[in-house]
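Missing here: one protein chain of the complex. Every other protein chain is in place.
Note that the chains take the letters A and B in the order they are written out, and that residue 1 is the start of every chain.
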Amino acid sequence: MKKITICFFFISITSLFFFHSLSATNGEKGSTSVSFSKETEACIECHRIYSPGIVADWQKSRHATTVPKDAISKPALQRRISAEAVSQGLAGVAVGCYECHSLNSEAHKDNFDHFDLKINVIVSPNDCKICHVREVEEYGRSKKAHALSNLDKNPVCSLLVDSITGMKTVKGGRITTSGPSENTKNETCYACHGTEVKLKGMKKIATDLGDIEVPDLTNLPNHGVGRVNPDGSRGACSACHARHSFSIEVARKPYTCSQCHLEPDIPAYNVYMESKHGNIFSSQYQQWKFDTVPWVVGKDFNAPTCAACHNSLVVNENGDVIQNRNHDFGSRLWVRIFGLIYSHPQPKDGRTYLIKNKDGLPLPTTFGGDLASDYLIDKVEQEKRLAAMEKTCRACHSRSWTEGHFTKFNLTIAETDKMIATSTIILADAWKKGLVNKKNPFDEKIEHLWIKEWLFYGNSVRYGSAMSGPDYTAFKNGWWDLTTNLEKMRSIVYPSKK
Amino acid sequence: MKKITICFFFISITSLFFFHSLSATNGEKGSTSVSFSKETEACIECHRIYSPGIVADWQKSRHATTVPKDAISKPALQRRISAEAVSQGLAGVAVGCYECHSLNSEAHKDNFDHFDLKINVIVSPNDCKICHVREVEEYGRSKKAHALSNLDKNPVCSLLVDSITGMKTVKGGRITTSGPSENTKNETCYACHGTEVKLKGMKKIATDLGDIEVPDLTNLPNHGVGRVNPDGSRGACSACHARHSFSIEVARKPYTCSQCHLEPDIPAYNVYMESKHGNIFSSQYQQWKFDTVPWVVGKDFNAPTCAACHNSLVVNENGDVIQNRNHDFGSRLWVRIFGLIYSHPQPKDGRTYLIKNKDGLPLPTTFGGDLASDYLIDKVEQEKRLAAMEKTCRACHSRSWTEGHFTKFNLTIAETDKMIATSTIILADAWKKGLVNKKNPFDEKIEHLWIKEWLFYGNSVRYGSAMSGPDYTAFKNGWWDLTTNLEKMRSIVYPSKK
Partner (left out) sequence: MKKITICFFFISITSLFFFHSLSATNGEKGSTSVSFSKETEACIECHRIYSPGIVADWQKSRHATTVPKDAISKPALQRRISAEAVSQGLAGVAVGCYECHSLNSEAHKDNFDHFDLKINVIVSPNDCKICHVREVEEYGRSKKAHALSNLDKNPVCSLLVDSITGMKTVKGGRITTSGPSENTKNETCYACHGTEVKLKGMKKIATDLGDIEVPDLTNLPNHGVGRVNPDGSRGACSACHARHSFSIEVARKPYTCSQCHLEPDIPAYNVYMESKHGNIFSSQYQQWKFDTVPWVVGKDFNAPTCAACHNSLVVNENGDVIQNRNHDFGSRLWVRIFGLIYSHPQPKDGRTYLIKNKDGLPLPTTFGGDLASDYLIDKVEQEKRLAAMEKTCRACHSRSWTEGHFTKFNLTIAETDKMIATSTIILADAWKKGLVNKKNPFDEKIEHLWIKEWLFYGNSVRYGSAMSGPDYTAFKNGWWDLTTNLEKMRSIVYPSKK
C-alpha cells in the first residue's frame, strides 16, 4: 500500500502540467466556467495515465464542460436534463467520474473501496435517472429494457437461441446439441439483448500501482440494451450514448443503431443507408448539426436519421413541436415487423414474455397467424401512432405522398405475412408427413428454411418498404428470396409435384 | 375558405421575422443579390411552417441563391445550365418553388389550383429542360429514361418480375403464383425503374389550413429513373439530384448511385467502396471539392467517384477537357455487364424492348449467347468509347497500366460468359430430361440457380474486374459462387455422375 501511495504521489506531481493545461480548455460547451469535484480530480489524476482514452473522451463531453445547475435553468425545449431539481452536491460541479460512479452505492452490489473512494463499477440507468428522470422512466417501459427477459423468460425464443448457438457433436450419424455456453449466448443474442451482471465476489488484480481488489462480476463485457445491472436496474444507456462522451451527436447518427439493427434479421440500418434518406445523410451530414436541442428540421438536418423518426425532440423553425422526445423507442410505432413469425400490432407492455396466444405460447400470434389481441395495442392506438409518425414525414413530404407511402407499407405487410403463411403450410405438411420432427421446430433443414422466410426475408421486405430501400424489397433478402426459398421448401416437401 | 384565409394571414404576420432573417443569408452561392418571385414568396410563407425540411433544403441550394441570367453568363466550361437563353420572366429571380412547379402547366395533368396559384405536383425533366436542355436531351436517349418500358414492354423481363414478386399460395402440394400487385412491383423493380404516374381524379385532404383538393395520382411515391410523368415525359431528375437541394455535390458522391446499383444484382457501389478508388474517396473526400464546374482532376478530387468516370465534365488544371459531361450514362460504355444472361455490346437505342434476337425475343443475346448484333453498337463504336474511358483512367494511370487493366477486364468478361454458358447447358439438360418445366424458365429451383449464375455471380465478377474490387471477383458472389453454384446444378441434373 505504501508503494502505491508513493507512485500515486509521483504521478500527481508529474502530471500537474498536463492536468492544468487540460482544465484550461474546459467550459467550451457549458455556459459558465466549470469546476470538478475533488473526488473526480483524484480519479482523473491516475486514470489520465492508466486509461487515457476514456478520460479524454469525457473531457470533450458536455458532462465535463457544464454543470447541472446551468443545464436545469434552460428553457423547456432546450433542456437536456428532465429532473425538476438536482441535489445540492451535484448541481455546481461538472458531471465527473465520481459524480456518476458513486451514486446509490447502497443498491450497488458492485460497489467497492478504491483508493479510499467508494466506487460502483457500473453506472446504471437508475444512476443516470438523478438528472435524466423522464428518459429513464420511458426507457424502463420499453421492450429494450426487458430485452433479456424477453428472450430468456420466453421458452420459444430460448429454444431458438439454444438450437442455434448450442454446440453440435456428431456420433453414429446423429448430431447432438448441447449447451449453449453462457459465453456464446453472451456474445451472440445477449450481446444486443443484454446479460445479467451479478457479483461473484472480489478478485485481486495486478496493476502498475500494485495489487488491488475489485468486484468479480459475471457476464461482462456487455452493453446490451436490456442488461440487468448489479443494482437491479435494467438497461445500459451506454449502448447508444457511448462511453465516456455520452454524446447526443453519436446517438443521433445511424451508426449507433447499426450495432444491433442489421441484416439479415433486422436490416434497419442497411435499408436506411441505401434509401434516399440515407443517401442524403451520407452526402451532406457534415454540414448538419447533431448536438442542438431542440433539433430543428431543415435548419439542423435535411433528412432524418433513425433518431429523428424514432425518438428525438424535433421542431420546426418557429419552435412548434413536431415530435416530442421519447426513450421508449416503440412508442412511435404501431406495427412490429421483425423478429417473429408474422407482423403484429405493437405489444402493450415492454415485457413481451407475458403474452399468451391462443395456443398458450408467449408469442403475439399463433403459428397460423392468429393475433393475441389482448396483449397488443388496439386500432385506435395504432392509428394515433401512425398519425404521429406521419407528422414527422410531413416535415418534408406532402400529405398525399405520406398517405401513399403508408398505404403501400400496409399492403406490403399483408403480402409478406401471406407469403410466410404459405411457408408455414408447407412446413406443417412436412411435419404431418413425418419428414421432420415437430418437437423442436428450429433444428432441421426445412425448419431452417422456414425460419429464414420470416426472420430474414419477410422482415427485409417490410423494412425495405418502410424506409424505401428497394434492394431489400427485391434481390437482397427480399422478394427474390421469399420466392426462391419457398420453392426450395416445395422441392423438399412435394418433390414430384409442380 | 374564409377560415383558411385567416390562418394564412396570421402565419404571414408571425413568420415575418423568420422569413426576413432567412432572406438576409441569400446570395452566398450566386454572384449577385437574389430576389424571389412573389409567387415563390407566397409558397415559402406557408411551406416553411408546414414542410420546413424541403424549404430549408432549397434555401441552401444554388437554385435559391443565384438567378438564371447570371448562370447563363458564365464561360462555357463553367456553365451549369445549357440553354442558349432563358425566358425573361425566369431570368432575374431565384429558381424557386413557383418557377419550377408552374412550368408547361397545359401539359401537366397533375396541375391544380392551390391557393390561387396553378401548381404542378411533379416537376418533370421536360420542365427542368427550360434551363438544362442538353442534359434532358441526353438523358432522354438513355436506357435510364426508358427503364420502365424496358421492363414492362419486354415479355421476358416481365415474366421474371412476375415470377419473383407474384404472391404464392399452396394447395394440395402445389404452389400457385398470382399477381404481383402493382404495389409490390412499385416498391421492388419499379422503385428503381420508375412507375407510370397518372391522374385518377381529384381528392380532398384535411390539412391544418382546412380541407383542400389535390390531384389523386397513381403509383406514388416514386422517383425511379424511368418514371413516366403526368405530362408524358420520362425520368425523374430527383432520382439523383435529391429534393430540394438539387445538388451537384450529392449527385457526384457515390451514395446517390448506391440507391439502385447494389449487390447482388448490380454491385457497382459495393465494388467501388472496397476498391482502391473507394478507399481513397472514403479516406480523403472531406478535403475534396464536389461543387466546382468544371471538375478539375487532382485539384478538386484525387480519386474518381461514379460520376467522374460515367458522366461529369472533367478537365485537367490547364482546362483541357478530359471528358465532356453526358447525362446518357451509357454513352461512355462499350459493353453491358449486368442484368442479362450474357455480356454484350451496349444497345444502340435506349429502348431495349425493341431488340429482337435470333429466337425472336427482345434480348441482346439468345439463351445460347448469340448476339443480336443489329441492335448493338459495332466494334468501331465500342473502341471509340473504350478509348474515351481510357483517357479518364490516364489522368492518374500510365498508358501501360490502363491497357493492362482493360485487357484483364475483357478476358474476365469472356470467362464469365463461358461459365454461364456451362450453366445454361446444364439447365437445358434439366429441361430435356423433364426434371423441370421449360415453359416458365424462372420459377423452379434449378432455374433459380441458373438465374443466380448470371444475374448475381457473373455480374459480380465483371464489376469486381471493372473496378478492381477483389472480394467480388473471389468470395463475395464471385468465382467461389460461380463454381459452387454450378456444382449445385450439376448435383441435381447429373446426380450420379462426377
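Going forward, a residue touches a chain if its C-beta (ideal position, glycine included) is under 8 Å from a C-beta of that chain, and two chains touch if they have at least 3 such contacts.
The structure displayed is predicted, hence computed values, not measured ones.
Trainee: If the hidden chain were put back, which of B:Val121, B:Leu220, B:Ala236 or B:Ile426 would touch it?
Mentor: Of all options in B:Val121, B:Leu220, B:Ala236 or B:Ile426, contact with the hidden chain holds for B:Ile426.
Trainee: Touch as defined at the start, partner being the missing chain; which of A:Thr188, A:Thr292, A:Asn324 or A:Ser491 qualifies?
Mentor: A:Thr188
Trainee: At which residues does subunit A meet the chain that is not included here?
Mentor: Touching the missing chain: residues 14-15, 18, 48-57, 60, 121, 163-170, 172-175, 181, 183-184, 186-189, 191-192, 203, 205-207, 214, 216-217, 220-221, 223, 242, 245, 247, 249-250, 253, 255-256, 258-260, 262-265, 286, 436-437, 443-445, 448, 455-456.
Trainee: Touching the absent chain: which residues on subunit B qualify?
Mentor: Its contact residues with the unshown chain are 273-276, 278-280, 282-284, 286-287, 296-299, 302-303, 316-318, 320, 394-401, 403-405, 407-408, 411-412, 415, 418-419, 422, 425-426, 429, 464-465, 468, 470-471, 473-476, 478-480, 483-484, 486-488, 490-491, 493-494, 497-498.
As a working rule, only the chains that are shown with their structure count from here on.
Trainee: Please work out the Cα centroid separation of subunit A and subunit B, and write it as a whole number of Å.
Mentor: The computed centroid separation for subunit A versus subunit B comes out at 34 Å.
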